[in-house]
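Heads up, one of the protein chains got dropped from this complex, but the rest are sitting where they should.
For clarity, chains are labelled A and B in written order, and residue numbers in each chain start from 1.
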Amino acid sequence: MSTRPSYHQATVRLNERRWMGIKDRLGRGWYKFRRNPISLAGGVMVLLFVLLAILAPYVTPYPKHAGAFTDFQNAFQAPSKSHWFGTDALGCDVFTRIIFGSRISFMLAAVVLGISVPVGVFLGLISGYMGGKTETVIMRVTDVFLSLPALVMALAICAAFTPSIDKAMLAVASIWWTWHCRLVNGITRSIKTEEFVQASKVLGASPLRIIFKDILPNCASPLIVKITLDAGFVILVGAGLSFLGLGAQPPAEDLGTMISFGAKYLPERWWMTVFPSLAIFFIILGFNLLGDGLRDVLAVEEGV
Amino acid sequence: MRFSHFVLRRWLYSVLVLFGLSILIFIIARMLPGNPARLALGPFALQEQVEHLQHLMGMDKPLPLQYWTYITGIFRGDFGLSFQTRRNVALDIAHYLPATVELVLIAIVWVLVLGVPLGVLAARYKDSWPDNLVRVMAFIGVAVPPFVVGLVLQLIFSYLLGILPTTGRLSLTTPAPPLRTGLLLLDSLIEGDFSALGDALKHIILPSFAIAMTGIGQIARLTRASMSDVANQDYIEASRGFGIPNRVIAFKYMLKPASIPPLTILGLTFASELSNAFLVETVFAWPGIAKYGIRAILRKDFNAVMGVVLIIGLAFVIVNLIVDILAGYVDPRIRIKHEEGE
Partner (left out) sequence: MEGKVILDMRDLHVWFRVYEGVSRVLDGVSLYVRGGEHVGLVGETGCGKTVAMKTAMGILRSPPALFPQGQVLLAGRDVLKATPIELLRMKGKTISMIFQDPLSALNPVFTVGQQIFDVIRFGHRWIRDDDALTKTKVRRIAVEALTSVRLPDPERILSLYPLELSGGMRQRVLIAMALVNRPRLLIADEPGSALDVTIQAQILSLLKSLVKEAGIAVLLITHDLGVVRETVERVYIMYAGRVVEEGRTVEIFDDPKHPYTQGLLSSVPRLTGKVLAEGIPGTLSDYTEAPSGCRFHPRCPRAMEKCTQQKPPMVKVSTKQHVACYLYHGGGR
């Protein structure tokens, strides 16, 4: 009989098996993802839009039209060969502005999630693991932030500032961490009592190690799904804020702002509203489909 | 503890959360860079006037005291003065709230009448075309921004087809029935004024549907998932084994357990409807509390903003309470778990 394996050895073996498990799950997951038309469509959509947004200056016909540019002679032109989506009230090419506008949306999603996910996950891990008063305090705070629907809360916070895109981003980010915090807290709490965590404790692992090696990987799948779906939702809320005049201000090329601006000219000059609407719809739809597909693939339950 | 105790405790806790919310918004509002009194009076007002207004509004007192004054005022029914309307915010809210309530209620009707049957249909024909159609529709419903839905509906039904009005609750030419509940549909019904009723209905269809889109998608998907979940359960198999016909199984033994998850997200659906209201009321110029709130935010009318925030928070609490009670009624497991002291 060999001597009791060290914690390191035991962890290596456990991790090996975990890795095999993950590889198998990934393989199976990729198979499902490929066969599932929904997730595939979503993935393609998102990829396409992101690529377009990144390459914006190179793929748009009138890159200078983004931002403050006026050409009143060409204003209000219907869709044509030279302007695929027509021109707006200032004479700018709608197609170009949409592509550049999607940049703002993606940036919003990236900034908001980039801030709220680490903060939320961190707080969630701590509150879930330590329990007791820490958990109570953190959870109560999330309760307050979640007592209103996201958009309403963001609106209320925006009330304190002059409307601008970065204030809007901050407002949304300051709410969003709560959902991730809640999610991670829930998972941590349920895993905390599982046997493999107890095993790690017995083998002498420090709390930090437990958190990162045992608990965090289990949060990975639900988090990935949630982040993907959140991207779509954040863009939705952001568009709503801009539409109401609280986000990007005209003449910025944000999609929500474009729609609100163009709505005044309905129904005759429909292209100023319809095309940005379609764009934002497909972006959000793409993220939703992708997120849903990932949920199937990574076998996460509904309700995330 | 007993279930009713559990519900009561939850409710008290929610009220506490509401207090927390009020503190949060209060702090944010009062921390604005710039001077709200000056904003209200405009750049041409004299300094003494600004200071006078500040004193009137109690803004020269320390923050906690301001908060205390405000909260005690709430319980007396005094929500502070609105900058725009120069009257008690409580009166403003009472004036504008019914319009939104009506809108949200009709939206809930849409959600139940469309969302649930679609979900059941999708579960029944799982993996064939009705299922895929419903799933696509649900996806679209959740992904489209509500203001886009509103604009599209206006485009189709008002501009293109011309059968439904664009904005407002009643046509200018239709006299409103006497004010009783503030709910136009109810008031005109009570009065027996059917032309007003018809007109009000025509006005409310589009905005309520725009609000309901997200909810319809959510409920349809959840109903489908939960129906197909239930269909795989052992007890359904057992019922088949005992000779119970499929029709009975579907409409009784599957529907009831399957309706529980959708019921529990009814609170969330209500939340999404409320937030959609903020967008849709703007598109349809609907004189509701959301539109009032937006105006207040744009004009930095803090008392109004606070009032709206608190009312919405309260509405949320009430709806969640109702949902909890309903869920406990339909699903005995919830009731019993609490009675055993879980």
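Brief remarks on what is shown
Here, a contact is a pair of C-beta atoms (placed from the backbone, for glycine too) under 8 Å apart; a residue touches a chain by one contact, two chains touch by 3 or more.
Here the structure is a predicted model, which is why all the values come from computation and not from measurement.
The chain we do not see here touches B in the full complex.
Among B:140, B:244, B:265 or B:321, only B:244 touches the chain left out of the display. Only one of B:253, B:270 or B:302 touches the absent chain when the whole complex is considered: B:253. Even with one chain removed from view, chain B keeps its contact list with that chain: residues 233-246, 248, 252-253, 256-257, 260, 330-333, 336.
To be clear about the criterion, only the chains that are shown with their structure count from here on.
Centre-to-centre spacing of chain A and chain B amounts to 24 Å, using the average Cα coordinate of each chain. Those residues of chain A lying in contact with chain B across their complex are 38, 140-141, 143-145, 147-152, 155-161, 163, 232, 236, 239-240, 243-246, 256, 259-260, 263, 266-267, 270, 273, 277, 280-281, 284-285, 288-289, 292, 302. Residues 14, 17-18, 20-21, 24-25, 28-29, 31-33, 135, 139-140, 142-148, 151-152, 154-155, 159-160, 222, 225, 271-272, 274-275, 278-279, 282-283, 293-294, 296-298, 300, 302, 305, 309, 312-313, 316-317 of chain B are the ones that touch chain A when the two sit in their complex.
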